[in-house]
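Removed: one protein chain of the complex. Kept in place: all other protein chains.
Moving on, here comes chain A:
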Amino acid sequence: LNAVPRRAPQQHVRFLPSRGDGEAMGLVAVRVPVLADHPLVRGPQFRRLKIGAGHRLDVKASGVLVLGIGHGNKLLTDLYNCHLTKVYTVGGLFGKATNDFSDTGKLLEKTTFDHITREKLERILAVIQGTNHKALLTYSNIDMKTQEAYELAVKGLICPMGKSPPIITAIRCLQLGLPEFQLEIHCLHETQQYLRKIVHEIGLELKSSATCTQVRRIRDGVFTLDDALLRAQWNLQSIQNAISDCQLKVKMELEKTL
């Protein structure tokens, strides 16, 4: 960043004494660069960068992590207040239960899982979706007796605009190949450990046990996997391109919600 050519130093007018031919000393107006602006005086332009992170991502999880640089950190708080849903791909394994709900933890119990069918899993997921939908309406702090609450509920626009426990807005099974399965979860205000706990509880509901093998965030509000930068792309040019691509999207989203 510091190697990028900077703007030229500012110029100002100074009245410098001039050496006349012989007798009188006069002042001549000369445009000279400001000494304080000289690159050797100023030093490198960027010594520190303020980088803030958006929604947290676990050590064991992977996926989209939104960062704000410099003045972009102010946009981060606005994006947080929009309360947009995040989408995760969660992979799980039936038959094992561990103490921290993931496959790297201490094994607690092994169970059979050959009685699990796709139909039973879909039924459990429908119940989870139903109870979380109720929680969505309850934590939105809207008085249920008003006409506007009814209209918002019809359109599906009720969502908690303040603090709330983790809420899952949609959950569906992408694939089920015993003992592995994969779910797609749309959620609000959640942590990755909560998603692992949900996988464990799904295993309990199906009268077996389950652990979580993979948590991957594929969407965070307006940012999807396509906007994200891979490890090989962590260079200045791609970062600058990414920032300019996302600027328009972020502005539109903020205007729509707030």
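Methods note: a contact is a pair of C-beta atoms (placed from the backbone, for glycine too) under 8 Å apart; a residue touches a chain by one contact, two chains touch by 3 or more; residues count from 1.
By our rule, contacts and distances are computed from a predicted model.
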| note | The chain missing from this complex carries, among "L-lactate dehydrogenase", "Large ribosomal subunit protein uL24m", "LLGL scribble cell polarity complex component 2" or "RCC1-like G exchanging factor-like protein", the UniProt name "RCC1-like G exchanging factor-like protein"
| task | Write down which of A:16, A:30, A:126 or A:174 is the residue touching the left-out chain. | result | A:126
| For the full complex, which residue in A:38, A:118, A:207 or A:251 touches the chain that was left out? | A:207
| message | List every residue of chain A that touches the chain not included in the displayed model. | response | 95, 107, 109-112, 114-115, 120, 123-124, 126-127, 129-131, 133-134, 144-147, 149-151, 153-156, 170, 172, 186, 205, 207-208
